[in-house]
Structure formats: C-alpha cells, structure tokens
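First comes the structure, then the notes that go with it.
Up next, chain A:
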Amino acid sequence: AELEVLHWWTAGGEAKSAAELKKMLESKGHKWKDFAVAGGGGENAMTVLKSRVVSGNPPAAAQIKGPSIGEWGAEGVLSNLDEVAKAGGWDGLLPPVVSKVMKHGGHYVAVPVNVHRVNWMWANPEVFKKAGVEIPRTWDEFPAATEKIQKAGFVPVAHGGQPWQDFTVFESIALGVGGADFYRKALVELDQPTLKGPTMEKVFTTFATVRKYVDKDSANRVWNQATGMIINGKAAMQFMGDWAKGEFTSAGKVPGKDYVCVAAPGTAEAFTFNIDSLVMFEQSSGDVRKGQQDLANAVMSPAFQEVFNLNKGSIPARMNMNLDKFDDCAKLSARDFEAASKRGSLVPSIAHQMAVSAATAGAMQDVVTQFFNTPAMKPKEAADKLARAALTK
Partner candidate 1 sequence: MAEMTSTRNTGQLVGRTIVYGLLVLVCFYYLMPLFVMVTTSLKSLDEIRAGNLLSLPQDPNLDAWGKAWSSACTGVQCEGLAGFFWNSVSFVVPAVLMSTLIGAVNGYVLTMWRFRGSDLLFGLLMIGCFIPFQVVLLPMARTLGAMGIANSTTGLVFVHVVYGLAFTTLFFRNYYVTIPDELVKAAKIDGAGFWLIFRRIILPLSAPIIVVSIIWQFTQVWNDFLFGVVFSSGDRQPITVALNNLVNTSTGVKEYNVDMAAAIIAALPTLFVYVVAGKYFVRGLTAGAVKG
Partner candidate 2 sequence: MGALSIRDVRKSYQGTEILKGINLEIEKGEFLILVGPSGCGKSTLLSMIAGLDTVSSGEIRIGDRVVNNLSPKDRDIAMVFQSYALYPSMTVRENISFGLEIRKVGKAEQQKIVERVAQTLQIGHLLDRKPSQLSGGQRQRVAMGRAIARDPSLFLFDEPLSNLDAKLRVEMRVEIKQLHQRMGTTIVYVTHDQIEAMTLGDKIAVMKAGEVQQFGTPQQIYDNPANLFVAGFMGSPSMNFIPARVEPMGGGHGVRLESGANSYVFPAVSANGKLKAWEGKEVVFGIRPEQITHKVESSLGAEYIQTASMPISLTEPTGPDTLVLVPVNGREVTCRVHPAHARAPGEKMDLMFDLSKAVFFDPASELRIA
C-alpha cells in the first residue's frame, strides 16, 4: 500500500535517516509517499495536517509529539497500535515516561523515534582555559565564571534571542535552580502556587543574570549562528539541545577536545527530554493499515533507531541498545536518561512542546520572552504573569 508520511526531517542528516525508514518500509512491499514540510519546529506541518484532516484525507502517518498526540487522539482520528505494541513488547522496551506520551486513553497511537536531551550546555574548553575558569556546574558558580570570561574578552553565553531559544534556556535554569520536582510541579503540572512561588522568582533572577552575559547582538540570531560562536571561539557556552552537535560535527570538531557537552548547571542528575514520534491516522483501506503497522515496527527496530539517532545527535528511544557507534555525548545522554528515569528526574521539555498543550506553552513562552527582552520587569512580576499564562486553555 502507499503510505503518505508527513514529517519535517528535511535537513541533510535527518533526511538521510528518514530515507532509511523509507527503505525498510519498502522492503516490506509498501510505498512511501513522502510529504515533507519543514519550518519552525513543525508549525507548517501542523497547518498542513489540519487541512488534510479537515478535507477528509489525512496522511497515513505524521510526525507529532508530546501532548499534541493526546489532542489528536481526542479528535478520534488516530489509529490504534496496541496490536503491534503488544507483539513488539513496547511496554518493556520503552521507559514508562516515554510510553505514556505515546498513548492516548491507554492505547498506543504513536511510535517514538528518538530522544533529544534539551538540558545541554555546549562549551568551548579553549575559551574557558584562556579565561582561566572552570566550566560552572551550578548556577551559583555561574556568575563568577561568566564575569571572568567577559573580562577576558569573550562572550560568556552564546544565545539567539528567539522566543523558543529563550524558553529553552529558561527551562534549563528552572531545572537547575529548582530541581526536577519543582520543574514538574511548575512546568508540567502547572501548579499555581509553585509558579508564583519564590523558587520561580529565583529562576527568573538567574535568567536575568544569564541575560547580562549574553552579547547585545543576540536578538534574532538563529541557534546555529550562536553555536558558530562557540565553534569560532568567540563565546564560551551555549544552552541548547543535542541537535547542536550536528553543527560541531559538520565543522569537523571533536567532542571532548574542541568542544565539551555537559549538562546545564545544576541539572546533571536530571534530563529534559524532547521525543520525536510518528502518529498513525485512521485509514479506511486495510492495506494501508497493514502498512502503518509495518511502519511502526520498522521505527521501533534497533536498526532504525541506531541509524536515525546517529545522524540526529539524539539517542534511541528504546532502551537496552548497543551504543558503541555513538559518540561520548550520546553515551552520556543515554546514561543520564536511564539514571534520571530511575531517579524520577526525567522531565518533558516545555520549550519543545513535550510538557503542556501548545496553547499553554505558547502563552508561557510569551511571558518568558517578554521578561528576557524587558530588563525593567521584576522577577516577581514575571512569575505572576507566568502563572496567569499557565491558565490559558
């Protein structure tokens, strides 16, 4: 059967990985009808998807993640994958945090492709050496270190002033300052007192500190330009998910030597995840349904998980995989993933639409961005606003 797959894996590496999936699917006698729509973390793709669903011919599979899976599930347009899941023993392969995201109403409706770690900090050791400081491990160490770096003539924090980047930094700070429980309570469960509380104020205060060490030209910079500053040795560190690794790799840099990946200050014990997944839409044709199941199987296969994640910088979603081919950062990520999972400090990234509904996340992101761009705003005021934004339905 012909399967139309809506996705936004179009950049060189990820596209090649997706092509692997296509090959696997085709080896099972199906046809992959590619429907790639890149742009803004899948915004365009979502638009297209909605129109497709409304016009009555949704694609067979689509790249959807986080709570959106549930929202689509609530519309009753997703097909049930329980059968394949049971056959493939997904419950045993996936950490519960992950499998929870893949389900709607207790049934599997999605398959995970990868796990990104968001709470990374990328640092240029050369710069730190020149400035004569250690890489800060906690937010308390942070101001002193950055001050020195700045004095040494470097930009302490490479940042792109786009709302999602602001939000990414913010969530790492929240995790580092408040810990995983605070993070979960505030940014996942949206607990009002926590959101308004003193810890949140402290998070904003720290956020303001970070702002101080960002160069004046950061506004509007795209993330890979910021990464470029680390590569060029202009800046010391960047808070960004593990996809940043691709930039280093394609610039010919070696992890551990030219750059280092460490967890954002204070978050070494925790892990904010961002999981890409494929969702299957209800189809009338039985052939296509069969194809969907084959596709789901293929996605879960170790072969695919390996190939895909090697290219993408992320780690496989299924556990117990051989990670020999992966680099140190990925290995570290995988270790932390499992550790955090056990420790209960594995939390969904709010900046990457894993934690709360798009509307809520958006409203909160607005507040964070506003705070970042309005030096006059007090942390308390910001916290209140954030709490109010969290009420958005």
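By definition in this document, contacts are C-beta pairs under 8 Å (C-beta built on N, C-alpha and C of every residue); 3 or more make two chains touch, one makes a residue touch a chain; residues count from 1.
These made the cut because all candidates are chains of the complex that A comes from, given by their letters.
Just so it is clear, the model here is predicted, and its values are computed rather than measured.
Applying the touch definition to chain A and the options 1 or 2 in this complex singles out candidate 1.
Against candidate 1, in their complex, chain A makes its touches with residues 4, 7-16, 18-19, 21-22, 32-42, 44, 47-48, 50-52, 54-57, 59, 116, 222, 224, 228, 231-232, 241, 243, 246-247, 250-251, 312.
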